[in-house]
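Data first, discussion second: the structure below is written as structure tokens.
As you look at this complex, bear in mind that one protein chain is not there, while each of the others sits in place.
Labels run A, B and C following the written order; every chain starts at residue 1.
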Amino acid sequence: MDNVYKPELMEVLDVHQHTADVKSIRIKFKDPGKANDFSFRVGQFGMFSAFGAGESTFNICSSSNWKDFLEFCFRKTGKVTDVLWRLDPGDTIGFRGPYGNSYPMEEWEGKNLIFIGGGIAMPPIRCAIWYALENRDKYGGVTVVYGARTVGDFVFADELDQWAEKERTRVIRCVDPGGETPDWPYEIGLIPHVIEKARIPADNAVALVVGPPIMIKFTLPVLDKMGLAAKDVYTSLENRMKCGIGKCGRCNCGPVYVCKEGPIFTLEQLTQLPQDY
Amino acid sequence: MSETNGFEPKIVAYVCNWCTYLGADLAGTNRLEYPPNVRIIRLPCTGRIDFNLVIKAFEMGADAVLVSGCHPGDCHYTAGNYHARRRWILFRELLDTLGIDMNRIHFAWISAAEGKKFQETITEITEKTRALGPYEAYRQLCEASS
Amino acid sequence: MTSDIQEQLRQTCRRLLEEEKVDVVIGYGQSTADGPAYPVFITAPQDVDRLVWNDRCFNNLTAYLTRDEVKSLGKPAIVVKGCDDRALVVLEQESQINRDEIVVIGVACEGVGEPRAAKCAACDVHMPRTADETLGEVPNGPADLEAAYAELDAFMAQSPEERMAYWRGEFERCVKCYACREVCPMCYCNRCIVDKNRPTVIDTSAHVKGNLAWHVTRAFHQAGRCVGCDECTRVCPAGINLRLLNLSLARAADKHFDYRAGMDKEAAPVIGAYREEDKEDFIL
Partner (left out) sequence: MSQTLSHEDLLKLVDGCLGQGKVVAGPTLVKPDLCAYAALRASDQLVLKDFIHPANSIKGFFFPRHEPICVYRLNGNDVELEDVDPPKTEQIIIGVRPCDAAALPILDHVFNWDYADKFYNERRENTTVVTLACTDYDDNCFCTSVGLGPAAEKGSDAMLLPLGDGGYEVRCFTDKGKALFEGKTTPSDKTGSASEGPARKIDVKWIEEALEDDYENPAWKTISLRCLGCGACAYNCPTCHCFDIVDEGDAAGGLRVKNWDSCQFGQFTVHASGHNPRANQGQRQRQRIQHKFRIYPEKFNEILCTGCGACTRNCPVALGVLNTLEALRAAAAPDTSEVG
């Protein structure tokens, strides 16, 4: 019988530092056979191992169209990420996955997509943005609202310009008041206010909102006001996990195992759950 | 070396930065030879030497542990060694109750000027531990834990 | 005797609640006469009849004084036995409680458990020492420390190898449920060292190595602080006699520093103070 807890060995291809404490890492399977067999859907997550420190859960933030590598992004905040932070190309880590559900990218076809992210929460949105932009014809207008505390806190900042150049795509960047630099050309303000001001058309739209609980809390009423139904607002939960495969009991949120039935939920589903996230 | 089947004891020495570490340094610069069995781990002060470190050393296969710092009155932080001494007094009794071999835990005051004492202490502990043999009881306990 | 105390206890608590001297009474309740007593939190005067006092009132309720969930209920009155009362002294020494904000109801205790718990055999604090109101009267026995440490002496008569083998057998049963920690009034850290992982000082695994490391830590963090309520030992599902470890440290503090935890608020704590003449015959 297979050992479902045994990770695959991955080689670190590239390390990119985004902010003072956020990095993303590109990895590939050491075993070429595994690489060929592997596929995932945007929105899914994996368990990433720094051997000796343990495993952590991260969203796979690369697009599922990219076949040469997987990418994940993390903030240096604990035992595992301390070790991941020190990785260089050529180093070895472990990976299990993909796990969990994914964004219903087929269901979203033909719709206008609104992506709203705060701070470190960009990676789980980034995979969907790239996926949509790489299948540009299938989707309507794409709006990306990305807010961070300060100018220095943007993750994948260089990609924002690439997205903005695509057709029917609007990128709105904002920093919290006080977080701007003198030459900051974009918005200053909190995400909910910026969205309100931006007058994003909400007809035939779905929104994906990921960020700290406080941001989500104040953003949802704005989306509601814009006319987005609860079933059209999606988010990705970040419950702590250990096994990722519906056994260890840690990610339970009401009747769901976030690792199996999630991490993607609509606002409509979330209102049925306790606030255990 | 000796009749103990080539057994080389592993000795972990937790030493304070200001006295014993310099004492060890002095032993070195004075070319006072001492057994290579000791692994020196430098900490700011004996007051910082957490008792968990003693346990950790045994867990990782140490056959004996030495904790050493400044003589009373000489602490760089005024009283770290006095506090440490109190803790050791109590800690030794706990270890004794647990049946830990008290012949494998040593405490010493070794100043920066006592290179000779460092040499002698390490030599003595090494020979004593060599005579005791490997700390089988703790090793078995660890082996039972994989 | 105990039923008199129980009645007085209810009256006292009713008065305290009615006069709004306190918001909550932390005491003992019982569902059935022969069932176990357990902690209850009474907030209304009409509920004081739920309070009981008998020899099944094991819990050291002072463990609740540092818990956020209980603190949120407001100013407490707390029911303590003599041994629990010693915990109050330590908590106050360590600035964990503001004694002025707590009404302490002491109950005279002739001992708990049937047969009596080991700690009761040499008890010299039948009467709580710092209570604001004390109910009942039992003469305090003399401090017979020899009797108090008799169990430890018997254990120490074994060889170190035998002792190690004993503990190995005991720790093989430990599942690391941490009942010993949670029940202890002195284990009030927000995040226990065993739950910290940068670095991992103690293996979280419940194997014998990790269990030994854990129990050394638990016991030693109680050095000079453990008041001997023996709750850790009572609640251990694996029946590990943690009392022996606590006793060894209590005796060490007693022997070397003439110190007993929770007996004298003004005494300088064993860990945290020192004397230049502390013994050092074991130091090279």
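Simple rule for what comes next: a contact is a pair of C-beta atoms (placed from the backbone, for glycine too) under 8 Å apart; a residue touches a chain by one contact, two chains touch by 3 or more.
A quick note: this is a predicted structure, and the numbers were derived from the prediction, not measured.
The chain not shown here makes contact, within the complete complex, with A, B, C. Checked against the hidden chain, the listed residues A:Thr150, A:Asn252 or A:Thr266 yield one contact partner: A:Asn252. Checked against the full complex, the candidates C:Asn59, C:Gln93 or C:Thr134 give a single residue touching the omitted chain, namely C:Asn59. Touching the missing chain, out of C:Met164, C:Val183 or C:Ile283, is residue C:Val183. Panel shows chain B; residues 60, 146 of it touch the chain omitted from the view. Residue positions on chain A in contact with the hidden chain: 1-7, 9, 49, 51-56, 75, 77-78, 81, 88, 90-94, 212-213, 238-240, 242-243, 245-250, 252-255, 257, 260, 273-277, in rising order. For chain C, the list of residues touching the undisplayed chain reads 24, 29, 31-32, 35-44, 46-47, 50, 59, 63-64, 68-70, 73, 173, 175-179, 181-183, 191, 195, 200, 203-207, 210, 231, 234-235, 237-239.
Here is the rule we go by: only the chains that are shown with their structure count from here on.
Highest C-beta contact pair count among chain pairs: B-C.
Taking each chain's centre as the mean of its C-alpha atoms, chain B lies 34 Å from chain C.
By the touch criterion stated above, chain A contacts chain C in their complex at residues 78-79, 82. Residues 197-198, 200 of chain C touch chain A in their complex. Looking at the complex, you find that chain B touches chain C at residues 50-52, 55-56, 59, 68, 72-73, 79, 82-83, 85-102, 106-109, 121, 124, 137, 141-142, 144-146.
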